[in-house]
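For this depiction, one protein chain was excluded, whereas all remaining protein chains were kept in their positions.
This part shows chain A:
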Amino acid sequence: MSARQVPKQRYLAPKEAASFRQVLKLYETHQYKKALKVADTILKKYPEHGETLAMKGLIMTFTDQRAEGHELIKLGLRNDISSFICWHVYGLFNRTEKNYEEAAKCYQHALKYDPENGNILRDLALLQVQMRNLDGFISSRKQILSQRPEIRQNWTALAIGYALVKDYALAESILQKYEDAMIEAAKPDDIEHSELLLFKNWIIHQSGDVKRALEDLEKIADVVLDKLCVLEYRALYLLELGRSEEAARAYRKLINRNPDCKAYFEGLEKALKVTDDVPKRKALYAALAKQYKRSNVAKWNPLVFLTGQEFKEAVSEYLSGFLARGVPSAFVNLKPLYTDDSKVQAIEEFALKYLSTLTGVASNGSSSTSNGAKDTAEATPTTYLWTVFYLAQHYSKIGKQDVAMEYVEKAIAHTPTLVEAYMVKAKILKRSGDLQAAADTMNQAREIDLQDRFVNSKAGKYYMRANKNDEAVSTISLFTKNDGAGKGVGDLHEMQCIWFVTEQGEMFARQDKIGMALKRFHSVKKIVDDWWTDQFDFHQYATRQGTARTYIDLIRWEDSLYSQPFYTRAAEDAIKTYLSLHDTPKSARVAAELAGLSEEERKRVMKKLKRDRAKENKKLEAEKLSEKDDDPLGKNLENTTKPLEDAMVFYKPIKDLEAWKWLGEEIEKRKNAPVEAKTEATA
């Protein structure tokens, strides 16, 4: 700096210049009050000083004077447009506003006036990766690295950049260069080093050179702390290299560590080349199930590839095991097989036959059955219960709700305190279309076990399906923090409970409470938007931790964030709601309600309508989501004059997804024919 001529507008006398440096230091150490005081002393003498004004403004944005601070920042910049400090400050401000694009522009301006400023470069790089300007990110990280090559993170960050654009050769060479130059040997418990060795190994594998990846893996295996990862990578590489026997051994080792991981079994099948050979595959699983008695996967997998008589035998053994041990989850485990009619048939036959051997148990409570069925050897009195419980779920799944109900009633008669039985009964009622009874029954289940939040959540959901908001909210509020505004609903928003917010929105939509519905759908979008911005802090953090592979996972996952059902479901709901607002504006909806009534009737209906609304609104008013929530009923959203534009806000993040193109077409159709749409609505 000293070499450069200080422009007139930036000049400060030595005393004030020292004060300015003090302001910067106080800001960095979050001593905002003091910093403001010092800034004011500078401004007394130099009221137009741009950099001081900008800093003062920035600090004010941290002390609850956002608007004023913003003004000062802009004023400061105007007074000293060639100051990197002023631009940096404006960039920081935009960043806190989450206006990343503007922030990046500001940083770039700042760098024009101070090209070597490491802090600004680093901040710019963060924005670039957040906006997925990966070329920009790489070029910034290159500069940072050339300035500070002694810091390992700078190498990691650049390698991550290359890995993100899939330039694996460069990514590898960057990591290699650092390793080669490493002066100190890594400590034995250095997890960062261990992670980065695996990162490099992953890169080599990604580049397609599996052979070299395996060689590298064997070299680092002893240093790497993540033993499981080494085993997983080794098994995969061996398999890909066609070294089948070694691969089989490697997968066996993994299964020995975790005999419930499907990927390991798949790997072993491939290594032993049995995937397309049913008898061999069956023999393999028989051996594994024998060795790993606690493994569910070893028993379950054959149910998928076996057919006919073999399936019957396998499923009999599987199911009777669950029923005899009284494990309630038999049905959820077999459910995926219900896409195959012949399997459904086989399961039903077995379960009925099994039950028939148990009826003696049910009546006299003794477990001795000698009907010749070997499966019942270990049957206990509760086996009867779990068998009828299974059959209830089975018949409900295949659409025979009446039969299902008979069986679930048997379960309830046998053990009237079994929460699971009431839950299944509720589901049967729901599938039969009696949503109110379903909700009441789920609530019965809840009342048996008030400690369990799972059944509480289910009861809340069932109430909402039955359009019972009050009951739903008071139920779920039994497990939420209820100290803030909005009670349980507010807490569930804060905790990002998407299932609840979506269900409630859909309930409001069904009840024609358009404002409330839209408000909830916007809340879902807000949650997902927050998940997008949450990644920001991890660009730097993960790099520092060395957890580069996890970080790359994160970046790629975030890129698919809005295509996930938790967003698309709410987006579809919101767009449909906005389209209906467009097609039938409020005035038309009221008119439709009053059509064909006499003047007197009209008045009466209008009065009642108004009274009901007021009552309802008062109640919902209590549902403020936070103290700051100034539109708890979503009236502002409902009264929009541009529903199609609002719909676009939800559509934009999914516009490139084939599955949702039709929603975009619905919006476009209406945009392109505004006149027609209007005449239709009034007709």
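By our rule, contacts are C-beta pairs under 8 Å (C-beta built on N, C-alpha and C of every residue); 3 or more make two chains touch, one makes a residue touch a chain; residues count from 1.
Simple rule for what comes next: contacts and distances are computed from a predicted model.
According to its UniProt record, the chain left out of view corresponds to "NatA N-acetyltransferase complex subunit Ard1" among "NatA N-acetyltransferase complex subunit Ard1", "Ufm1-specific protease 2", "SUMO-activating enzyme subunit" or "HRF1 protein". Set against the missing chain, the residues A:75, A:191, A:210 or A:241 yield one that touches it, A:191. Only one of the listed residues, A:67, A:332, A:595 or A:659, touches the absent chain: A:332. Within the whole complex, the absent chain has one touching residue among A:37, A:98, A:166 or A:481, and that is A:481.
The chain omitted from view is touched by exactly one of A:61, A:83 or A:457, namely A:457.
Of the options A:274, A:344 or A:403, the residue whose C-beta touches the omitted chain is A:274.
Chain A meets the missing chain through residues 189, 191, 194-195, 225-229, 231, 245, 248-249, 252-253, 256-258, 260-263, 272, 274, 279-280, 283-284, 286-288, 290-291, 294, 296-297, 300, 325-329, 332-333, 335-336, 374, 419-420, 423, 451-455, 457, 479-481, 492, 494-500, 530-531, 534-535, 537-538, 541-542, 545, 547, 549-551, 553-554, 557, 564, 566.
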